[in-house]
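Only one protein chain is missing; all other protein chains are in place.
So, chain A:
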């Protein structure tokens, strides 16, 4: 007998509702989350119930973009799902504190007094949302805007057919990854 796993989901009025997934569906979701996270240029919404196996990918990305991740978390509006689970948030804060101390002890305290501050938010590179990604469409979408880079080309719209595959800049389709309408490949 296959066991079914209960996941806590939220419906639109904020009350909790149980979403029942079979273990097979959970593995499917885990794979999808793994692939999306692997190919996305930014940190995606935390799926804490399936995150254990994606730990390594996330650690690497958090380490790469840590001041921006913390900034985003600070300015996140109430009710929007977090990009970080509580453990990840703690990790990011500690990493930031450690980097701060390290830079101070190794270099900054030897510099002239007016140069001893470093703005991590400005010096660490931001996630590049203009990166190109490959995707497969799971739910048909209409009128997706494509912005070509040169001035001579006009913006144009395309429709995304279910099952089709595309190469496009991440920025335009980022919300579709979050909603599950497309899968990064």
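For this structure, a couple of remarks:
Note that a contact is a pair of C-beta atoms (placed from the backbone, for glycine too) under 8 Å apart; a residue touches a chain by one contact, two chains touch by 3 or more; residues count from 1.
We adopt the following convention: contacts and distances are computed from a predicted model.
The protein name that UniProt records for the chain not on display, among "DNA replication complex GINS protein PSF2", "Glutaredoxin-C11", "ER membrane protein complex subunit 2" or "Hemoglobin subunit beta", is "DNA replication complex GINS protein PSF2".
Of the listed positions A:47, A:68, A:138 or A:169, the one in contact with the omitted chain in the full complex is A:169. With the whole complex as reference, residues 1-2, 23-24, 26-27, 31, 35, 38-39, 128, 130-134, 146-151, 153, 158, 163-169, 185 of chain A touch the missing chain.
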